[in-house]
Every structure is written in C-alpha cells, then in structure tokens.
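Just one protein chain is left out here, and the rest sit where they should.
Going by the order they are written in, the chains are A, B and C; count residues from 1 in each one.
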C-alpha cells in the first residue's frame, strides 16, 4: 500500500520519535496540536501542522472526528497513533479503516480484543496461555459484585481498569476494608483516562517480575519477537526504569525461550499485525502469566532498538505498507545491554508529586551509548494537561555493568532547571546494591526503596553543601546590596561572585 | 599497572569524551584548565580541577612542566593527552615516563619517530610501505633548498609541517611562483601550532581519497585494526565529515584487506602501543600511500566506536594498564554505517571564517542513532584562543543510506544561536548527489562544492523567507512601538506577535 | 562574615575569611565559586576538588542544594540574624499551622476528611487529579483540620491554599 504522507496523532517525545523515522524515510509528516502545543517540537519538525482544539485531551488529542477530518482534508495516507491517547481505541482504528486511511498498528478487531483486558484474558485462556487468576468470564461487574468476587480471589489483589494500560485505574488492595474506596478511585481514574469506568480484579502476585516481549508481525503471517524487556522497576504500576535484556532471563535461558514462544503464540491468537507487546508476570517459582497485550508502540521500545539495531517505527511502517519484516526470528541477535530511565516532572522527595512550570534549562547528557528522546527544550512549559514524562534517557553498553555505569555517568551530567524532576530518584536507584545485582521485583521501589534509605548508604557531602549554601546566601546579600548601592560603589563588592565574571564585565 | 587517578590534559569535547569513559570505569578524574575555561564542562564533570594559567595555549595547555607538577602534587597515576596540544609531543611523553606517570598513549620513542613526519616516511620506506614521493631523506631544508627540491618533484605539490597534524602548516602549491609565499605561510602556521617551523615537500596526488585505519596495540604484541574511516571530505586539509566504513573500500574488499594489513605492519614497524591511526592516500589506480601516523586518539574515533561497539578510550586505558586487547582481529565485526559531521564556528557563507561569541542556544538533535560529543552549553563562550570545533554529530545507521538520511534529519533539528556555525555547509553537503553516491575525493569540497552551487540544485523557499522577513520587520516595529507607547495602549497592538504569547500574558 | 548552616540537624559554621578562603568548623579551605549561565547552577572548586550543584532558595533562609543526586536542605543564618532570633526566643518546632497548598493546577476529586478531624503526619488529606493522575496529598504534621477551603470537583490553581491544619491542642 502506498504511504507518502503520515499524520502523527500524538504529542511530546513519542510524536517526535515517530516524526524522526518518517522524515528519515522521506515521508511527508503531518502534526496535530492543541492550543498549548503550538510551539512544541513535534509541530516545528513536521511538514504540516493543524490545530486540534483546546488543551484538555478530550478537546484535542482524543477528538477522533477532527483527526479523521484533517487527514481527509489534507491527503493523509496513514495515521500513526503513538502510545496513550487514541492508540488503543478500536473505534478510532475502525474510523481510520472506514475512511480508507491506513492505521499504523493492528486491526481494530485485535485492538478490541486485547484492549478490553477481560476479553483479552478469556482469549488467552482459550489459546492455552496462562493468565493471573481473577474475575475472568465476568464483565461489567458492579461494586457489590466486585466485593463478592474479591472474597473468592482472596487478598492481596489488584483492581484494574478493563480499558486500562500504563498503570492508570489500577489499585492494590491488601484487606477487604480498603476495597470499596479503592474501587471508587480506580473507577474515577479509569473514567478520566479512558472514558470507561469498568474494572475487574486479579490476584496480586507478590514478588513477581514484570517481563514483556516485543512482537512484530507482518501481513504475510510472519510473527516474531525481538526479545524481552525487564520492567519491574515500577511505582504504582508506572514503569520508571526498564532494561533489555532481563538479567533474570539471562540466567534462565529455557524460560526465556518458552516465554518468547508463548508471546508469539499469544499474538497469533488474535491474528495480530504490526508492533505490540506481550506483558508477563513471572513469579518466584518461574511460573509466568499473561498480563496484557499493549497493541501499540511502547514507551520503552528504544531499549529493544538499542540491543537489536532495529528501528521499530520503521518496521511498523514497513508492515503497514504490506512488506515483509526486515528480519526473521533466527536472524535476531541481542547485542549488549540497554537501560531506559523515564525522567518525569515528579518530586521524588515529596511523594512523587508532579511539578509544573517552565523548563529554563535542559542540559541533557550525551556521548558514547547515550540517546535522549524528548519533546522539551529551554523555555518549554510543562502543563498540567498531559503526562509528566519529560524525557527518556536510553543508554547502551556492551554489558549490563557498562550500561549501569554509563547510566550513572549520564544521570550525573543531566541538569533540568525550572521544574522538579525525578533525576535524584534514578541516581539513587542506579546505585542500589540490589539493583546492581539485578535482584529486584515489581515491589522493589514501593517496598524496599526510599530516597532517605538510599541516601543513607551513599557517600554524602553535607559540609560541601553547607559551603554552597553559605556562599549562595552571601551572594544573594551581595547581589541585592549591589543593586541598591550601584551608584555609590564599584564592582569590587562582587569579589566573592566569581573571578571570571569580573574579567568579563 | 595500577591506574586509579587520571589527569586529562586537554579541554573541550575531547576532554569530556575521555572524562566520560574514565568515570564509567570508576577512575578519579583530574581536569586542568586555563583562565577562560573555569566554567567549562570538563572542569565541572571532573573530581578535581587545577588551574594551568592564562588562556593562550602556550601559557596553559602546552605547559608541560605545570601539568607534570600538578600530576605529582595530586597523586595522578596516568595522563591522557587527548588530541592536539601536547598529545604528539614526544618530550611530554618522555617527561611523564621520567616522572613515573603512565602516559596513556604510545612510547615517547614511537611518538618521536612518527611525530617527525620526515623520520616517519623514512621508517616506512625501510619497512617496505609505500609513501608519497617527496623530499625524503632530507631534513631541515632551507627555503632555497625547498625551492630546488620542488622543481625535482614537480607541481602540484604539498608543503607540510614536519611536526604537523590536523592540516595545520600545510599548503598546496600549483605553480612555482606561489612557492615562496606558501612556504612562509606554512612555516608561520607550523611555528604557531607546534613550536617548530620545519617543513617538507610531497607530491600532490590529485583525486586521491583519504582513508585511514584505526590501530589498537597492547603490550603483549597484539596489534589489530578496527577497520577504516573515509576522511576525504576536507577543506584545506581540515576534515569536515568522516564515514566508517569507506564506500569505496566496500566495493574493493581486496584493497581493504591489503590496506588493513599494511596499517598493522606500519604500526609494528615502530613497536607501536596503544591507539593510533595510519592515514593513507588512495589514488585513482588503487595505489595507496602511507601519509602519516597519528599517534593519539583521533577526532573522528567515534564513528569507529559506532560501527564496532568498542569504546576506544576504554581500550586505551586497558592497554595502559598492561591488559590484553578486549578483541582479536578475527572477532572484529563492522556493524552498519556511521557518519561524523564536525560542527565548527565557521561561516560557510563567508570563506569559512571563524566566529567567536556566546552560544545563547545550543539545541542538539537526538533520537535513534544520534550521538553528540561537545563541550558547549547555553551561555558558553567561543573564544579565539582554541580551535573552532563546537561539537561532533555522530550518526549511526544500519546502512549507508540510513546513516545519510538520519544525518540529514539530525542536521535539520540542530540549532546553534549566538555564533555562526557551519551547519548549513553540512546540510548542503549531505544532499549533494555526488556525496550520496559516495563519488568524491579529497578535492571535492574545494573544487566541486560551493554553497551557492549546492543551493541552486535544491528546493528553496524564497517566498516563505520573504514572509518570515516581513513579519520580523513588522514585529520589530511593533515591539519598539510597544515599549514607547506602553502606557497609552493595551497589548492589542501585539496582535501579530503570536496568539500563544497573548494567552500567557 | 560567618554563617551558621544547619543540614540534617548538624551545624556547620562557615566563615568567609577572604576571597577564595573559607573556614568550616575552623578548618580552612581554598574555594573558587562560580555561577554557570544564570541558571542557578554553581561550580565549586574546594582545595582542587570539583563540585557542581543546582541551588534554589526556599522560604525563610532555607537553601536547597541538589548535588550528585542528593538533596541537602540547608538552613543558613548569619551571626547577626542568629543573635537577633535568639534574643527573640525560639519558635517551638511542629507547633505551627500547616497550610496544604496545591502543588499544581488540578481538580480536587476526593476529600475524605471533615473539619475537626484529627490527622497524623503522612495521612492523606485529599486527592488531586492532575497530569491524568490521582495524586494523594498528605500532611507532613499531625493536628486537626481547622478549615477546608475547597469542595470535591473544584478546580484549583497552583499554590492555592486548600486545607488548614492546626496543631493539636495539648
């Protein structure tokens, strides 16, 4: 099929990520944007750009009709949905199909099946793929029904949004007294994130690892995986750091083999086409369970790109064009190790509360093995309308040790000024003995990690900090004195404020 | 040998490049800096930093005594010289050896032989390696002797600094009438760059390609090459863009094989140890000639890192520690393609004149396959004291085509404000048909390329530029009017200056 | 000039002797302190050791020093201020009124408590929806709710005072 002009129905780092590959392929790129995104990089990097509407997602990036209309009006051949927003909305994929526009992703039918987490679980059970025990076979449960089911499943358990993804609308419940308010919270969050307040229950598997497989499937029946990603570093089901490959599976190659085959089988069970991800939980006894399938490009796809050399967005477009995958399963080679840190505008010292404001300085690291995917720049404003992801730091090393040390080095260099970021979280995490040993599961961040504890272990420099603070206090006094007494005194009262500054005055 | 603390005797991007690997290896890093470099990244990224002296190189980065003294005073085990400055000064390497400090590079003897370009040529001739015909066997020639020799060699010819490197002190001469003044210029430049005004002559081989091989050699007799780099894109013998591998050698695998073996033989002829580069000229008949050996890390080493996955600085430190190389010649695999663009503060529209000033905005590209090595940041000042290299854009792709398209994409995204850069040169070059076809030699930039000609071929948008210019002129008028009439009028006379700006007022 | 700097309850007396020389708890150091690019990033060489920090000024003499991934909260007062505050008598810690402000614009989706309710430190006071997340806002100190200035469903601005917590009456 001919694809010459692609509309990227997204914003932020992922819109830019997709835009980059499109431009490298010589495609004409079309951006869409909300009022507050007029100056965003995805608008500026595109050949064309059209306004969707006001800032709130429901008025802009979730407006199916408007996006389809723009596509029709401007001769768009294909739409790339990115992740989040409409990417896993089967009605949207259907609307594209109906309008004769190629949807760069799976069929609306595959999205529908996998997008409704309950239907997905049933489909997997039929295909003989293990799932986490829960409320399978029962849909649209009321609060009362959920409470009854919960007692059967037992605690701890998880409430999950049927339309879910990305940890939104998800809540852990440890005892039945917490259940009711947790259901309410999960429903509210799900409604706001996906426009659907259906939830279901799953047994909470403790000390599990979250490991996922990247799938690619073309229209010619070729379905392969590109190896796994270890995503157990999470907080409230939000991934914070991912690695490829998984340290655990490196020591359990038969398990990796089996999980990879199962992932491919799961994708085939829904006649999956394009890129997708099968998420598994692995328990302490090496049992693994299908968790869900993300029927879209994943936030953490770059670490797979780093260890395989494959541009996953390029493959998505190949597939959408009806071509064969560029590699076969046998040709797949995993080369080295990659780590992604999600840099969020969140205050790790204050309950990970989001931070909004203008980024006055974004000094990103670079050098060997370092990739940054971001939509921010100096003077960029983080607004409360969209998710708090500032950038993704993706680091490659020839071994896991090198990747970790390189990540540590890169984090040291990274400076973000104007808003509060979670860089200190990553800096503390990366130096934890358990992390370095690869000895962690998906409870690690919530249960075994705290900023204070992490900092207790490491070498600190309170004396140096005291000097910094005292000199800053002195400087502020001098600066104000200087403004007040500018006429009376020369610049010599700046004597503490830097030799170089004086030289260049 | 024990290396725990490394002094990096350099500045700018290469000091940071070396610093990064040292930190990844857990080494304590020591920076040295001149007066104007107090706030430079190499100072800020290091564990320790000591002042060398005033800005001019001779008072700071070329001060051997001071660097050795700092090393002794602060327990430095090893010195990494980087490139330029003292890196190819055998007396400096000797001073390190005498002080019991490990010099991360070859022996002072190897530097001496290869550093004096005339001695190097003689040594190669003895080892049976072809060199470009010239004034071999004759040193310290006077102007008169050079003029006599020139007539024997014939025109065109090249005047080269005996102590040379990096194109400094080099002049092409096409007819005998130009010879005298060219010798004078070359001597002056060589004196200023290397503190030595000796020059020699070489036949100028027209339409030659400049292809070099990266050498690694350990203390255990293992000498290997990491493949070649194609460096024919030059202007006045200054490399501007390099590729690895060479498109030409890709089509001539036997020639590559032979050149690689010769390069290893050349390094062995001087008992070479550590990283180095053998530069060759390849003429139209596939004859190749030894040009010189650079006995240090090369500016363009990252493209070799990109296609081999090897960290060359890490190998240098391994070698200096007395360990074996991490790979053998047989294990070497070249994976994909890499291109480096040297981004200089030079005005491509005005005879490549250097530009000095403060970089007010450095918005570097990133994303898949893109690496930036730089020492600049927002508010960094480019001074006239050091070379005009702002940054190196290093791009990897799985094929040459992908690498080129990705480079083009990255250059589009790159913004440097405050000084004039040669980004437009690279943008024009990368889109030239001859470049894309790999059909170029070392005369290409000077003889077949001009900014005007390059821009004639491509799609331009003068009408859009006219709108930009007219709106800017209007904006300037409105801004000044706004300042004058602030009291009288509201912000509505800003109506042209951006909806978003108004919304956020 | 002498500064009394307190970090994690440890006191550091930082004395500025002359340009380039400071004394910390009576040990002398050579320092070179420079700002970089007007962005509150500072570089400090201290006896040759190189440190970089991002420094922001909080309220009431509090300086936040973010260095090598660790946040130091430093209370800095100069000698004169210290004498003045000592003369005025100490403020008893933990006995002040706490105002829960909105850390960002958002919508209040849940207020599980009522005026008069007693709360412990780290209790959840309300849920604020922003950036597509349900954020639990907690109180750092114990006390009782004396005022609730917003209602469920309200949109709030950044820094808007939402709930007031008074110290427990002993």
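Criterion: a residue touches a chain if its C-beta (ideal position, glycine included) is under 8 Å from a C-beta of that chain, and two chains touch if they have at least 3 such contacts.
Here the structure is a predicted model, which means the values were calculated and not measured.
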Contact set (omitted chain vs shown chains) is A, B
Touching the hidden chain in the complete assembly: which of B:1, B:206, B:401 or B:465 does that?
B:465
Out of B:122, B:196 or B:455, which is the one that touches the chain we can't see?
B:455
I need the residue numbers on chain A that touch the omitted chain, in ascending order.
31, 38-39, 43-50, 74, 377-380
Going by the touch rule given at the top, which residues of chain B touch the chain that is not shown?
57, 168, 181, 184-185, 188-189, 192-193, 347, 349-351, 353-356, 360-361, 384-388, 411-412, 415, 417, 423-424, 426-428, 455, 458, 460-476, 495-501
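Just so it is clear, only the chains that are shown with their structure count from here on.
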Taking each chain's C-alpha mean as its centre, the one farthest from chain A:
B
Counting C-beta pairs in contact, which comes out ahead: A-C or B-C?
A-C
Could you work out how far the Cα centre of chain A sits from that of chain B, in whole Å?
37
Please compute the C-alpha centroid of chain B, do the same for chain C, then give the distance between them in whole Å.
47
For chain A and chain C, let me know how many angstrom lie between their CA-based centres, rounded off.
30
Residues of chain C that touch at least two other chains are 32, 34, 37, 39
Touching two or more other chains - residue numbers and ranges from chain A
361, 412, 499-500
